[in-house]
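Below is a structure I'd like to ask you about.
A single protein chain has been omitted; all remaining protein chains appear in their positions.
Note that the chains take the letters A and B in the order they are written out, and that residue 1 is the start of every chain.
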Amino acid sequence: MPILHNNPQLNKNGELQHLLTIEGLPKSIINHILDTASSFAGISDREVKKVPLMRGKSVFNLFFENSTRTRTTFEIAAKRLSADVINLNIQASSTTKGESLLDTIDNLAAMHADMFVVRHAQSGAPYLIARHLNESGQKDIHVVNAGDGRHAHPTQGLLDMYTIRHYKQDFTNLRVAIVGDILHSRVARSDIHALTTLGVPEVRAIGPQTLLPSGLEHMGVRVFNNMDEGLKDVDVIIMLRLQNERMSGALLPSAQEYFKSYGLTPERLALAHPDAIVMHPGPMNRGVEIDSAVADGRQAVILPQVTFGIAVRMAVMSILAGTHG
Amino acid sequence: MPILHNNPQLNKNGELQHLLTIEGLPKSIINHILDTASSFAGISDREVKKVPLMRGKSVFNLFFENSTRTRTTFEIAAKRLSADVINLNIQASSTTKGESLLDTIDNLAAMHADMFVVRHAQSGAPYLIARHLNESGQKDIHVVNAGDGRHAHPTQGLLDMYTIRHYKQDFTNLRVAIVGDILHSRVARSDIHALTTLGVPEVRAIGPQTLLPSGLEHMGVRVFNNMDEGLKDVDVIIMLRLQNERMSGALLPSAQEYFKSYGLTPERLALAHPDAIVMHPGPMNRGVEIDSAVADGRQAVILPQVTFGIAVRMAVMSILAGTHG
Partner (left out) sequence: MPILHNNPQLNKNGELQHLLTIEGLPKSIINHILDTASSFAGISDREVKKVPLMRGKSVFNLFFENSTRTRTTFEIAAKRLSADVINLNIQASSTTKGESLLDTIDNLAAMHADMFVVRHAQSGAPYLIARHLNESGQKDIHVVNAGDGRHAHPTQGLLDMYTIRHYKQDFTNLRVAIVGDILHSRVARSDIHALTTLGVPEVRAIGPQTLLPSGLEHMGVRVFNNMDEGLKDVDVIIMLRLQNERMSGALLPSAQEYFKSYGLTPERLALAHPDAIVMHPGPMNRGVEIDSAVADGRQAVILPQVTFGIAVRMAVMSILAGTHG
């Protein structure tokens, strides 16, 4: 994993300088983020949902790939911290004028940016930016990876951990199943790293062979191609979104076929532990990877995930803003 | 009118819970909105044009149909109330990922949204959202209809009433003419309901037969196909915008022909009461439905309508934000 080499996300005191991936993130930092998120969870219920922790700070949402949903969660989190938010949709912008990515970053940094929330179709783009900022001595500017290619989506992984901790308290006695297109999922990668770090004894990956990456066993993951077997007695089920572009591709016969084999129905859910929770990063394809009866059922915690996601992003941003390189 | 059945805009105490339509809205609530708007009208002239009434509240502008002008008025109104505003242009967003409208709403609600300002090409979409929020127990989230299909545009109707009250004080001795494409106009529908509720004794609809809906007489409206006759002695003239797509269609011969028969010229305006005011929801087609000499003349109150529109939207938003379901 060349990306891991010289990971710039921790400073030399071991503090979080950027949030790029959960891979290699110490348990203590994950727990610090979750604890901080806990302290923010109540704010959103208050009459005035704002705290002044980032007042006067400038947060740039740099979305090189369109994702209104993710951008919105970061925008809300930043505004509830009282930051100024600038949304930049970079396709339509200076890169069309032939400016390089790092020239764009240097320019925005020169405007005294405090934080870049970066979404990019290419794996590693947020690393490139973080490393460049560190190397050019701009260590008070922080990068949050909001999803890079197939690689990582660390705030989604963290909010998943927050959700599991909220409902299950203890990680060390859980069976967690991740179901679906693990091969193309940055969420799955982030979750597997987090679950392992937090001491989950049994992580399962369930999906058709064509959608499972090789090497999962080396990450300590048990692989199941049969969903009924994989769900047996699990405490947590993390469903993945089946990307539209896969459904008609060579990897899968059809959405209907997929649902028959890997759709989460009430019958299948009954195979899991009776208190099992059902998670999904959204947006859901109802009737493809998940049945509406499950999506809207009593075991689903899909909407709480969204709510916790705001608190987790507030936590990440405020921790970074308080860290000095 | 099936939409009226079980209208979710009033809570069980008869307070405004959502603003969806003027149809069926009690006179007392309309007056309360207009009075509240009055109290805001001065704020925009002050050095600091803000009040903290919605500080920390999150207002989502959900525009499923592009309308920069309307979106801007709501954005300004919300910011002058100190709310945080998130603009979502939903065409380019998650619905393209196949997520259903209500899943999108549930997601945004889970981010602790306080208000949705909804513009949608389909009549009834804001009702669907409001009903869903009520039924799922999310009664502290409020919906404002910013225009749905041909059905309603209640804040435009309210600002029209504010304008008439400002210039004419008393509604109960007025003749009001609405001129143009009433068939396709949500503004006309909203205005007719409001005028009737506020006790205007004579509402007239003027236009070619092809652009007048059937059943106007049952709403107590006098219908005129001849503009000169229709304008005689009226106190208020509400011109409607002729949509570009109508001009070359089967419904109308041409823009020039239309202007000849229904364009508001100084000569025609002279048929109305000498103190008659001329209104238009904008944007105007000068030389199509209105002559520039009238649009810029002393009887036009088209720009004051815009100014009052901000105060009216501030009133609606602040009243809703203070209502608990």
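Everything that follows uses one rule, which is that contacts are C-beta pairs under 8 Å (C-beta built on N, C-alpha and C of every residue); 3 or more make two chains touch, one makes a residue touch a chain.
Nothing here was measured: the structure is a model prediction, and the numbers come from that model.
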| item | value |
| --- | --- |
| Among B:K49, B:K260 or B:H324, the residue in touch with the chain that has been omitted | B:K49 |
| Option touching the unshown chain, where A:N107, A:N173, A:N226 or A:S254 are the choices | A:N107 |
| Contacting the left-out chain in the complete assembly, out of A:K57, A:R71, A:R189 or A:R286 | A:K57 |
| Residue numbers in chain B that touch the chain omitted from display | 44-50, 66, 68-69, 72-73, 75-76, 79-80, 244, 282-286, 303-304, 306-307, 309-310 |
| For chain A, the residues touching the chain missing from this view | 55-58, 84, 86, 88-90, 92-94, 97-100, 103-104, 106-112 |
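The rule is simple: only the chains that are shown with their structure count from here on.
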| item | value |
| --- | --- |
| Equivalent-chain rotation between chain B and chain A, CA atoms, steps of 5 degrees | 120 |
| Cα-centroid distance, chain A relative to chain B, in whole angstrom | 41 |
